[in-house]
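For this depiction, one protein chain was excluded, whereas all remaining protein chains were kept in their positions.
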Amino acid sequence: MMRKLTAMILALAMLLSVTAAFAEETHEPVTISYYSTQAGVDDETVATLAKFMEQYPWITVNYYPCGDDQLAAWLALYSANTAPTVSLLDCGQILNYSDYLMDLTQAEDPSFFDHVLSGVEFFQKEGSDAIYGIPGSYQGFSLLYNKTIVKKVFGEDFDVDTVNTVDKLVEFLDKIEAEGIPSTVVFSADWALGAHYLGCQLFSEWLGDKATQRKVLADLKDGNYSLIENEHFNNLMDVFDILKERNINKADPLADTQEGDLEMLAHGKVATMFQGDWNWLVLRTFENRDELGIMHLPLTNDPEDARNSMILGSCPKGYAVDTYQNTPEQQAAGVLLAQWLALSPEGEDFMVRLIGSTLPFDNVTAVNENPLAVSTQDYLNKGRILDCSTYLCEGPTDFWLMVGPFMQAYLAGQMDRATLASEIQDYFADLD
Amino acid sequence: MLTRRGWDTWKLILLFFCPALFVWLTAMVIPFLYGIFISFTKWDGISTEYTMVGVANYTKVFGTSKFWLSLQRTGIYTIGTVALSNLLGLILGLLLTSSLKGRNIFRTAIYVPNVVGGVAMGYIWQYIFIYGFTKIGQSLGISWLSTSMLSDPTGAMVALILVSSWQLSAYLMIIYVAGFTNVPGELVEAARVDGATAWGVFWHVRMPMIRPSITICLFLAIVRSFMVFDVNLSLTDGGPFNSTELIALRIYNTAFVSLKFGNAQAQAVILFVIVAIISVLQAYFTQKKEVQL
Partner (left out) sequence: MVERKSLKYWLLALALVMTVFYLFPLVLVGMNSVKTTGEFTTNPFSLPTRLVTENYPQAFSQMHFLSALGNTLILTVSICVLVAVLGSMAAYVVSRVKSRFVSFFYYLMIASMCAPFQAFMIPLVKLYAAQLGFTNSLIPVIYIAVGLNMAFSTFLVRGFLNSIPMEIDQAAMIDGCGSVRLFFKIILPMLTPIEVTLLVFIAMGIWNDYLLSSLFLQTQDMRTLPMMIRVFCAQYSTDYSPMMAGLVMSIAPMLIFYLVCQKQILAGVVQGSVKG
């Protein structure tokens, strides 16, 4: 009797566990949505999402492409109560709106973060362990240079790593000039000067550790910080003066376009340009372009200072999951999609081959055709990346918009350094 | 006046006026009132909770010199654009209603700038100003033309006015063409027979007859210039060093770059009040004149 009962219980238990396992296999169908600020590649995005839906047949993904108003379109979706489940957004925006987004460390299985080698700090708030985004791409920026010219001027074996002091930089540029080739072009867009040259470099490791950077930001907001007395600010502007002095557009420094400047770089009409590896999307449209790469921009004359051999790196975009207008089931499916987009071979293929981005993951197999991203990867592998996450994540979102124009005025010789410094201070003091 | 009795009048109002009124109220006025409400709050763009801040946004805007500067620039831009686009539109209207061969083709050709959206045209003109005019200037050795207008604050404003007028005048041309076409031919012939000069015919016969067209065109040009956004964004993007950031672009940036929605709404409301006063005054005087006619 007892044995029979035990057998029955056992059988029942087995049956139950089988049903349970079975239930886990059959998922309730769920419809989610994906919003991407990676504009210009809609059809490819749709194709990638189709592959996801093949692998996860119970999940249907609607795609919301962004227009050129990336944030306005995103907010409109929230206003309409149709918040996208997964959004590929700028890290600053993710942190701004983190109240509505999932802390991904609390996802059911956050082990996917094990594959992420670096970049999660771009999606974290001060004093919290929560991570609001999975890094979606990695970008390096510093001095883009034309390898063909450098080889011609300095010989095949020249190593740009040797340019690790300001004096050597000047020597480097002047030697190129001596060959009759203009040495640099300064791209004058407000976002390029405001965000990439000034913002990212000013509030980076050069200023000290993360705590020091935050202190400077806070002091600026309180109105008791003197930029003009800051050594790093002056180094940064000294080097800017060096570039400004040699700018090929010196006669008319604000009359340039991104495409025009890149065209000169690609065709060897100029040797260097301060910008980032994302410009590949423009560069690849030029026929017969020269070999290109990224090198660091030294800011001091200390060859021992490791920062003189580093480029800036950032995780500009990440995948975030909405918790405000999506059900728990949708959120769970959203986490699956977000990690798939970031870490699956298909998602990586999209980012690497199509967008030409480096990825800070341990499992990337896709081959990057973007020579600039290859440079970035090289710096990343060697650990020669300057952290500028304080600016991108915690700095004010409109810094580039408000301060970029002052940098333009400085570039055009209409503003001196002291005025620039005080304008930046005024800007911070005026923040709410 | 018409011999309609009270009830007939109301029936007419109800049947003919109220449908339009209803759509307008629901699609425009109610959202706008909502917008005014937001201008008294601090809001992040998503939350369903609004923090009431009273008139803080307004005092902040009024105390910001950059707001007034931007408004002042918009005023200068508006004066320039209204004058130039109407002048061009008037010339085109006159020219294309004269006994010109193939005027239909000319009209269509000149109309084209209108069909192309402002953003795309702004980019094309940017190329023309940066690489086109400068090349001409350099090859002819004209120094003021060999640097780009867009890199100089005054030049950039002139460029902005030029491009806007280029587009707007093609739009106004349509109204002026309609206006000139409505001038009875007999009137012009009669004046000619009486020995009036070409200028006399234009000034004393045609001009008075197209006065309604002129008022409409002035009004449209004023409103459109105050609201300009597309061309401003794509041609100069507010540059060089913020010298051409007009008010609509500033409002947009305040909301979607600085994420200060309340502040942006407050600026929009102030802009609305200013433009509304100007245009209602203009409409009021126009109607007065038309009654006298």
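Per-chain numbering from 1; labels A and B assigned in written order.
What we mean here is this: a contact is a pair of C-beta atoms (placed from the backbone, for glycine too) under 8 Å apart; a residue touches a chain by one contact, two chains touch by 3 or more.
Quick caveat: nothing in here was measured; it's all calculated off a predicted structure.
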item	value
Of B:Val29, B:Val55 or B:Ile142, the residue in touch with the unshown chain	B:Val29
Of A:Tyr63, A:Phe113 or A:Tyr324, the residue in touch with the unshown chain	A:Tyr63
From A:Glu259, A:Glu369, A:Asp416 or A:Asp432, residue that would touch the chain that is not displayed	A:Glu259
Full-complex contact with the absent chain, from B:Tyr58, B:Tyr77, B:Phe241 or B:Phe261	B:Phe261
For chain B, residues in touch with the removed chain	1-4, 8-9, 11-13, 15-17, 19-21, 23-32, 34-35, 38, 45, 91-92, 95-96, 98-101, 103-104, 106-121, 123-125, 127-128, 131-132, 135, 166, 170-171, 174-175, 177-178, 181-182, 184, 212, 215-216, 219, 223, 226-227, 229, 247-248, 251-252, 255, 261, 264-265, 268-269, 271-272, 275-276, 278-280, 283-284, 290
Residue ranges of chain A at the interface with the undisplayed chain	37-43, 46, 62-65, 67-70, 72-73, 75-77, 79-82, 257-260, 262-263, 267, 278-279, 281-282, 285-287
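Rule of thumb we're sticking to: only the chains that are shown with their structure count from here on.
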item	value
Separation of chain A from chain B, taking each centre as the mean of its C-alpha atoms, in whole Å	39
Residues on chain B engaged by chain A in the complex (per definition of touch)	44-47, 126-127, 129-131, 134, 147-148, 150-151, 237-242, 253, 255-260
Contact footprint of chain B on chain A as seen in their complex	69, 71-72, 75, 78-79, 96-97, 99-100, 189-190, 251-257, 260, 324, 396-398, 401, 405-406, 408-409, 412, 414-415, 432
